[in-house]
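All protein chains of the complex are present and in place, except for one that has been dropped.
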Amino acid sequence: MTAQRLKIGCAGLGRMGKRHALNFLERTPRAELVAASSPDPVELEWAKIHLEPFGVRLYQNYDDMLKHEGLVAVVIASATAVHAEQAIKAIEADKHVLCEKPISTSVEVSQSVVNAATLKPNLKVMCGFSRRFDKSYRAAHKKMQSGAIGTPSVLRSQTCDKLDPTGFFVAYAQYSGGIFVDCSIHDIDLTFWFFGNCKVKSVSAAGITAVEPGLRQHNDRDNAVGLVEFYDGRIAYFYASRMMAAGQEDVTEIIGTKGKLAVNARPAMNLVQVFGGSGVSRELPGDYYDRFEEAFVTEAREFTGACLDGGELPVVLGDAVRAVRIGAALQEALVTERKIFFDEEGERVEVARL
Amino acid sequence: MTAQRLKIGCAGLGRMGKRHALNFLERTPRAELVAASSPDPVELEWAKIHLEPFGVRLYQNYDDMLKHEGLVAVVIASATAVHAEQAIKAIEADKHVLCEKPISTSVEVSQSVVNAATLKPNLKVMCGFSRRFDKSYRAAHKKMQSGAIGTPSVLRSQTCDKLDPTGFFVAYAQYSGGIFVDCSIHDIDLTFWFFGNCKVKSVSAAGITAVEPGLRQHNDRDNAVGLVEFYDGRIAYFYASRMMAAGQEDVTEIIGTKGKLAVNARPAMNLVQVFGGSGVSRELPGDYYDRFEEAFVTEAREFTGACLDGGELPVVLGDAVRAVRIGAALQEALVTERKIFFDEEGERVEVARL
Amino acid sequence: MTAQRLKIGCAGLGRMGKRHALNFLERTPRAELVAASSPDPVELEWAKIHLEPFGVRLYQNYDDMLKHEGLVAVVIASATAVHAEQAIKAIEADKHVLCEKPISTSVEVSQSVVNAATLKPNLKVMCGFSRRFDKSYRAAHKKMQSGAIGTPSVLRSQTCDKLDPTGFFVAYAQYSGGIFVDCSIHDIDLTFWFFGNCKVKSVSAAGITAVEPGLRQHNDRDNAVGLVEFYDGRIAYFYASRMMAAGQEDVTEIIGTKGKLAVNARPAMNLVQVFGGSGVSRELPGDYYDRFEEAFVTEAREFTGACLDGGELPVVLGDAVRAVRIGAALQEALVTERKIFFDEEGERVEVARL
Partner (left out) sequence: MTAQRLKIGCAGLGRMGKRHALNFLERTPRAELVAASSPDPVELEWAKIHLEPFGVRLYQNYDDMLKHEGLVAVVIASATAVHAEQAIKAIEADKHVLCEKPISTSVEVSQSVVNAATLKPNLKVMCGFSRRFDKSYRAAHKKMQSGAIGTPSVLRSQTCDKLDPTGFFVAYAQYSGGIFVDCSIHDIDLTFWFFGNCKVKSVSAAGITAVEPGLRQHNDRDNAVGLVEFYDGRIAYFYASRMMAAGQEDVTEIIGTKGKLAVNARPAMNLVQVFGGSGVSRELPGDYYDRFEEAFVTEAREFTGACLDGGELPVVLGDAVRAVRIGAALQEALVTERKIFFDEEGERVEVARL
């Protein structure tokens, strides 16, 4: 007798697709990567070397992969623009779905996936907010729940990428939904996770182009600060940047009435410190995957477990829509230079506040 | 022959007054504390023990002290409400003045002191922004000037006090000008220092009362976040709190196009770490004086030096007005829930931005 | 076509055996755990739940497991007392061997395994010094090789366990070879790795029983410091303890003529810091597996790769004998209260040095 394993296919074999494929192939014991798809010949070439020899069937066409004999689940790691469409097709084909964030940069499109999933309550459909699977964020959340900091009241969180000198992110900006949707979406999701399901009262934002003025043509910025007020008397503020010199700096502080939790206030690549002529130095993670690699593995394992065992998903699908909604509002506040208000039902309040 | 020393008097002998008096008495070799004044009998009682035996003449009345034979300078550490009046009187009496921050919580009153000082260009009149005298802030400023971080573009700074369980700060709030004027004024001053004389385009703010709802009757909050845009494409954001559990946490980050400077990202009371049953711990400074004591001594010494030698003051008086102006605007943005705009001449722009 | 995988069996299913078995089962993609053996019914019960369902054949008897059809390699994680015997049997049965440290607490017995391996040069036989597989130690080693610290001259290293309040380690002491052989063996191996193959000139040691006087009956201590001189003008010093209150503290410093590398000078369980009423605190790893889990996975993967691809093993087998030799000498120096000298051929010099 052999234990049952989750037969899964991977859609998209770009940077994140490769990682998801290998995580399901090599680091998720209860899953079996049986298929992978990509329209890109270069990506398929890679897959012929790294996936095919281990029994993974390759497809040029996502729809064909969905028909793979015995396929039970898909992980969607293709371009953001097709996330939602592929997710809906998979749901309609009765597959469990793990979808890379964001489902879509559009609130409406994101919601359409939630709607599709609602019709198939037996399916596990999850959007991958990797930080929820990180052991440090989890330890912090657990400490908060144990009462260690009293009532969490203020949250500061930043997602700051190392500067990519190729400026790739300028072209990328036309698809990304903007820095608040692309980067701060994690911080927004964390806020709801730590604060519970509180209601947004207003958002304000400001941003600059310190290194890439070209971002403005896509209504984007390379550094931005956002400020969110909640109706229950809490505030969160976010900083996103694509300009860090030293490496990835994703830091979160949850400040409560009796204490504070800091996650990654001292970023580091590893446990080495070099004492040299100019002092003591340490290296930082080069990108988010250096920082969160283990979280992605945990995500794959827990998604697999939920599919096989039928338990609760660790992240509710609707959370993804909620985060995009606030991210998009912050981006709008940034571009229009206006403070945006919501009523307690979440509807925009358009009255002038002079 | 004996070197000349600056004969100085101290106005006010409350918490900060005692410290200034002792700093000039004991830790400022080129100064000689010759007089001190306070209308408060308890404070004078203290002075009889700690100042009088060392040759300091005590006065109940500030005006009398100003007439002390040979007095050349005063340090004003009385209640904020009388700072400006006492400063102007001293200027008119031809004394150098070191005035505790803020000169006033009112922009107009602050400006009146600047105006008085302008008429006596030979006098040294300074508002004590203690952080400018802190060796870590100075080291950071020097590194910035050397080009270590490229162009400084984003500044994050926080002034966070340990929770005072007596709630003293609620009563104090009616005089303090609000949390942005009382606490963030340091962060605002640091921003101008690090960014140069840039022009404010807008301010936004949000605040809560997590521990002291009573603050709302004074239009104040116990936690607040402020966001400031500048016309030259920079942003600064501030966090002020009166609720820290662990101690004083004043942290500043200056983020540039090629690097970042962090000041006090790892706050600590001293160099001790305790490895015990629940992990590793260290203590934090209990208040701002624990953190900045040496900076106050340096301030006293450098003010003394400028008075005796006639050199440049390390902090220009007008900076104090500038910082109060932005602090008051942030406080207004907090209370009115509006974003406030300025034109490039610093005038308010009152047009609705719908 | 499916890629070839290394068919491996696991000897021993105690604490480390379970971990090795699961690492080869779940986290070593190129290996296939096909068999496991243990004489212990409780351990086999565990294996029926955690290994058998995934196709692992269980054996009560090690010799039987060695005859498992198609078995190519074994990982030996049984009691130290049978490591050597099992390793030699495996070598004689033409299996590759990954043996937990130490091969034996006896230098002679350890050497006998090396001798057996020498007769089968086609086999991969490795003793698992887990720290050599840790990414931080590797990053440090690479930096050293790049010249970052000049000539490495002094090495400080400690292996300090959290206090086990059950006192299990007292009974264990009669088999462990003593604290220098059981704990410091890692530090000794690291020294040879960082210093290269230098020759020991003398060893000195001192130890105490601060918490478990019962250790003395087994010639052991709960805290010990050792000092090793090398003929090429370098020194290493070690601290081992079983008494840490806060958690595992394995720290290494490599001090060179132009710099220093510190590994784990700031131990931490994760990236969380708690700011509470008594200051800032963080947790430490509870034991060596919390600290080195990923290194054990890397060890399994690299051993597997070397067996399949025929490349060099990352740790040479003879290194294990060398480390035991110095560990045993330090233990002797501790017990006899004598400094022990070696000549340049590694022979003991028994002349009194009065």
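When the chains are written out, they are named A, B and C in that same order, and each has its own residue count from 1.
By definition in this document, a contact is a pair of C-beta atoms (placed from the backbone, for glycine too) under 8 Å apart; a residue touches a chain by one contact, two chains touch by 3 or more.
Bear in mind that the values here come from a model prediction, so they are computed numbers and not experimental data.
Chemist: Sort by label and list the shown chains the missing chain touches.
Modeler: Across the whole assembly, the hidden chain touches A, B, C.
Chemist: Tell me which of C:T159, C:S202 or C:Q331 is the one touching the absent chain.
Modeler: Of the listed residues, the one touching the omitted chain is C:S202.
Chemist: Which residue, C:Y239, C:Y288, C:F303 or C:F342, contacts the hidden chain when the whole complex is considered?
Modeler: Considering the complete complex, C:Y239 is the one touching the chain left out.
Chemist: So which of A:A210, A:A246 or A:A300 would be touching the chain we can't see?
Modeler: Touches the omitted chain: A:A246.
Chemist: For the chain not shown, which residue from B:L58, B:A265 or B:L313 touches it across the whole complex?
Modeler: B:A265
Chemist: In terms of residues, what is the contact footprint of the unshown chain on chain B?
Modeler: Residues of chain B in contact with the hidden chain: 1-3, 25-27, 29, 53-55, 135-136, 139-140, 143, 148-149, 258-266, 269-277.
Chemist: Counting contacts across the full complex, list the positions on chain A that touch the omitted chain.
Modeler: 244-247, 249, 267-269, 275-284
Chemist: If the missing chain were put back, which residues of chain C would it touch?
Modeler: Within chain C, the residues that touch the unshown chain are 149-151, 153-154, 156, 202, 204-211, 223, 225, 227-229, 233-235, 237, 239, 241, 243-246, 255-260, 265-266, 336-339, 350, 352-354.
Just so we're on the same page, only the chains that are shown with their structure count from here on.
Chemist: Among all chains, which one's averaged Cα position is nearest the averaged Cα position of every protein chain shown?
Modeler: Looking at where each chain's C-alpha mean falls, the closest to the middle is A.
Chemist: So if I superpose chain B on chain C by CA, what angle comes out, to the nearest 5°?
Modeler: The best-fit rotation has an angle of 180 degrees.
Chemist: Using the average of all C-alpha atoms in each chain as its centre, how far is it in Å between chain A and chain C?
Modeler: About 39 Å, centre to centre.
Chemist: With chain centres defined as C-alpha means, what is the inter-centre distance between chain B and chain C in Å?
Modeler: Spacing between the chain centres: roughly 57 Å.
Chemist: Specify, in ascending order, the residues of chain C that touch 2 or more different other chains.
Modeler: As it turns out, chain C has residues touching two or more other chains at 269, 275-277.
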